[in-house]
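Handing you this structure, nothing more for now.
Every protein chain of the complex appears in place save one, which is left out.
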């Protein structure tokens, strides 16, 4: 596999079958527009099929891991049933291609992580994050239900009390706090994030491949069993994209002001 | 909705549709007798139906949040199959009316919380608790299985090891420790509890209503799927109410002495 | 019940029906060979049936709790379908006899815990561990998938991020860290482990027996519902025992060198 | 309870606490407009609370049981996010108020049944249907996903092969065939439907009430566990109401011609 | 294993490891008193452990398979919390020892089957029944909820509509009808029941043992996942044993008259 039909993801092969994937749109803090979203959605299917890769590591170029959904993409989706229908499918592909990828995935969350970045970061098998970076799921701030990955995995990571708090308020938390509540595997100083991710990747790349892959598969049975909860959340998010709150949501974000949602007036 | 047919709960409407509900029996530390239990069991169905309410906050009058079941009520239930049958239904209403309430609920756990108080506190979407207040589920100390809410939600909050420890021993823990193990959303100094609860309530009351409600609904799918585990625990608790240990349990509590349970003699 | 047909487990009866079980092969750090594995697999069925026992406490003789699977046993199993088939059943008995034991079980994890020791330690209702002792699940280091107990219970204890990290890398963690992430009930100084375990056992042995047993049973419904995930993990582990990595795994462990797994070459 | 605030449902009390409920809009074949839909959605909550009712029987006035959704209501919903949001909640109320109604419900499906009629007919505890009447779930023919009750209960009634066939094609089937595949309890000649329903109702009304109610509750645990699948299906149906196919769907139905769905052109 | 400590069950060894077990109390139509109930509850654990048995066949001596619970035993249980507590455990053992028995079990339902007989008949892997024999679950007729095996397996056998009908009314059905709705594997003329059961037993006894046992185990994962539903139903049945209806239930059955349940007066 040569990974040549990717534009915003770049690839580097390291020793022992470790593949480093970089979300590479640093001038936009690696925000996900349609192109980036589509590439993330399919890359782990390709990783799973690639005979040369034993472990994948994913990180962000520049200061951010991923700044979330591009507001222009959000605007194009709002009220557009075709784009909403397409997103419903692509969101599902993104989640399940990570969960079902045969090879272990390590996320090196080097900076701020929102939206699709958080999907990848949280669903990866191992998540190494900068202690002082911020991570969150801001769906409700945009005016849409927390679809994507949140409902299928947060309660299994940090418990219901924390999951409800962060997902219903949209608050952000630091890597250090995320580690304390169980949301990620490990928090380290920012400049050690990639090194630590590569170190863990090498541990797995030189380990017993079948044993590690089957251990991943079994653990993810907990996630797969929650499939209808994911589907429910994804459909709710898309329903919200057909309603007026989201228009106020992206407008307020763009204008950097507090939103005045129609539903709360 | 005017909430006039409530005696032990009082209601105050705040800005942006925030409804403050107070368990108001401070001379008894807001302990739940039949009247209080029935009111808590149905109030969140009314909240769900009330068009003026966007977010509910519940707290206790005076020093306590809720001191648990009134011993006189316990005595009336013990060995009485009609009361036991009634409680089996009312306990279920209490749990599911909180879980299924369309609007977010914030618990301001201002002081000690036991029994039905803990049901409300732990099942609420957001739980803000005084760092030094004590919370617990003392069912086994009374001589009955931990019914109510515990089995359906504790393992999803604080994990099995902590859930087993606290539910099988009946030990209490502080708000600070409850936060550390994931049982509640946040612990703050005692005199900041209500302010912080109101702050979070306002964040949600001025947010995108459909987005927040559907996020709550999806997350609670984890709780709803565990429905048979709740039903199992509730039936076990009621079975214990038909056996002799509970008589020794409430007698010892009333006499403030260690119990000598028939089953342990 | 006289527990006389046990060789490597010893038994002592304490007040109020507390039964102290000791894994007693201190010269081997209580490692599990076929005899020890078989005894652990059936002891909690006997405990459940024993009318004199109200609470069981299990600990290790000497410095270790249990050093895991005896390498000679591992070698005898590798590639041997009859032994693998036998282990598939016995592993299942071990897990379910602990989960289904009617009486509470307290693990006093006094020292290092790996393999079958960790099964008992983690599945017990209450786990008290030495702060500085090390615990882990080293299946992948041996070259086999993490079968046994891990997949059925770790995500319910410490969340998926920590479960994946420790199970996919095989890293060990201390008792203090295990408590912080929710994997065990309590961490105490090493010389207080047994005392604290006996104290908690006495609390339960003098409590309301039916109430405590039914509370255990309900909480374990979460574990029982995950039965297919356990079966999946156990079958995967056994599949790995029929492949070449495990041979390199036990050889490298015996030679105290890093393994060079065929699957990673 | 006097059931006076109902317009399209009529009520008659029979011996032993049997309450006969009639969908009474015979000139429209008891089709469900907003009023009827709302009344069906809340009636079983009132039945559950009514101390005089032990068993409810529901049937249709005139020739039909219920002819499904009123096309004018469908037209008002299409593309209208507020009505869609309202329906999402009311559909959920309808399903869960039947499932959670403490008292047994018997459906006397006296004639054609589509849409909300089928929800009530199929979710009722006992369903007695005319052998030659037709029943179906025509959501896909209208251009929307099969929400309502279908996904939560058909696979538990008639198996996946039949459920997929009827729900993905929208084909109708007779009462006799519905009985053969397990979709209903019993098929009898048309003029015996109500008598047989009343006979079974009397059997339960003179039986042991707690025993029958708790048996219902336990069996419905299968349905309650599938809650996320229902929520998923309901959200999908509502998403389709925001897309163009449904407009062609109700137009073609009104004009009694084959639809030419935009998505299939 | 010599099966000598059984009084009411008799054993005969046939070719190829087929063990024929006979419920042998023909003068009472093999009704289950405390002795018989206890023996059925533990026999399949012994079968599972017996190295000489590959397949077990169970049938009834004389005309009946099993006429259900002995009324004298029922009377001794009613209102007696110790016996109720004991039954709660023994009922669970009966169900899980069948489900978890490593070897296949064939039920030869040669005549009427009620109560514990139906537990064995329906939970066995293969059930061969006389076309004209009657089978049923009469719990509600006795005034108690359908505990035992019904809730955990009927919906997986014959679907919810039939399960609700038969379990909520207590009606009996013939072997031919039971086969038609999927409740049993096969219905044959009465005098061929045992021959056909032995034929199928021989097919499995001469087949690939590991393959057949693991196929049983996997299929029973569906049953094991429903464990909380069983526990819920068992607890409900026991709660009813502590209430007045059951007294009227067994009295009316003994006097062969219609019951006048207190709850329906």
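Note that the chains take the letters A, B, C, D and E in the order they are written out, and that residue 1 is the start of every chain.
To be clear about the criterion, contacts are C-beta pairs under 8 Å (C-beta built on N, C-alpha and C of every residue); 3 or more make two chains touch, one makes a residue touch a chain.
Just so it is clear, the model here is predicted, and its values are computed rather than measured.
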Sole residue of E:130, E:172, E:188 or E:205 that reaches the chain not shown, by the stated touch rule: E:205
Among E:19, E:194 or E:223, the residue in touch with the chain that has been omitted: E:223
Options D:167, D:184 or D:253, residue touching the unrepresented chain: D:167
Interface residues of chain E (partner: the chain not displayed): 16, 54, 104, 125-127, 153, 156-159, 182-186, 200, 203-212, 214-219, 221-223
Missing-partner contacts on chain D, residue numbers: 139-146, 150-151, 154-155, 158-165, 167-170, 181-182, 226, 228-229, 232-233, 236, 239-240, 243, 245-246, 249, 259, 261, 263-264
For chain C, residues in touch with the removed chain: 81, 84-85, 88, 228-229, 231-232, 235-236, 238-239, 242-244
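One rule holds for everything that comes next: only the chains that are shown with their structure count from here on.
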Chain closest to the assembly centre - both centres taken as Cα means: B
Whole-Å gap between the CA centroids of chain A and chain D: 40
Whole-Å gap between the CA centroids of chain D and chain E: 35
Two or more partner chains touched - positions in chain E: 85, 228-229, 231-232, 236, 239, 243
Touch-based graph of the chains, sorted into line, ring, star, complete or other: other
